[in-house]
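Working notes, beginning with the structure itself.
Of the protein chains in this complex, all but one are displayed in their positions.
Let's look at chain A:
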Amino acid sequence: MVFLEKERILKRLVLKSDLDSLKRIKKESISISNKIFIDEEKKKDFILCIDEIFSNCILHAYKEEIGRVDVKFSIDKKYLKVNIKDYGIGIPIRYTRERPKLCNDVLCESGKGLFIVNNICDKLDIKHNEVSGTEVVIYFKKED
């Protein structure tokens, strides 16, 4: 018999892929991380991860347009989890199949965001939505 860990939703937000929403989501992340974590480094890592993923929605999901981004903060027994979902063009498929890598040239000026997120969170899932767009789920282990 498998018991599913109960997930409790802390906050749901329907946002736009723009700077105002980025500011708002960073504020929410600060507020939530202050409630869940004590370790200051962990809080900073958490905020950075959300910044990186949401920034990707602004830069890439809808090209030059502005679109919808749904964000959900939740906790279960083990993790604080953040789901960031856009309905745009969809991330290149390689990111849904393998861990993000650094580009071969360390001095490339872009493309480090997902790699950083993957290295500082505890778990990262990237998937295509059924119809269009991408959902990124970031997991941070709760402190004992």
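Just so we're on the same page, a contact is a pair of C-beta atoms (placed from the backbone, for glycine too) under 8 Å apart; a residue touches a chain by one contact, two chains touch by 3 or more; residues count from 1.
In this text, contacts and distances are computed from a predicted model.
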{"item": "Chain not displayed: protein name in its UniProt record (\"Aspartyl/glutamyl-tRNA amidotransferase subunit C\", \"Anti-sigma factor antagonist\", \"2-oxoacid:acceptor oxidoreductase subunit alpha\" or \"Large ribosomal subunit protein bL17\")", "value": "\"Anti-sigma factor antagonist\""}
{"item": "Residue touching the undisplayed chain, where the options are A:L22, A:I36, A:L80 or A:I126", "value": "A:L22"}
{"item": "Interface with the undisplayed chain - residues on chain A", "value": "19, 22-23, 41, 44-45, 48, 51-52, 55, 58, 102, 106-110, 112-113, 115-116, 119-120"}
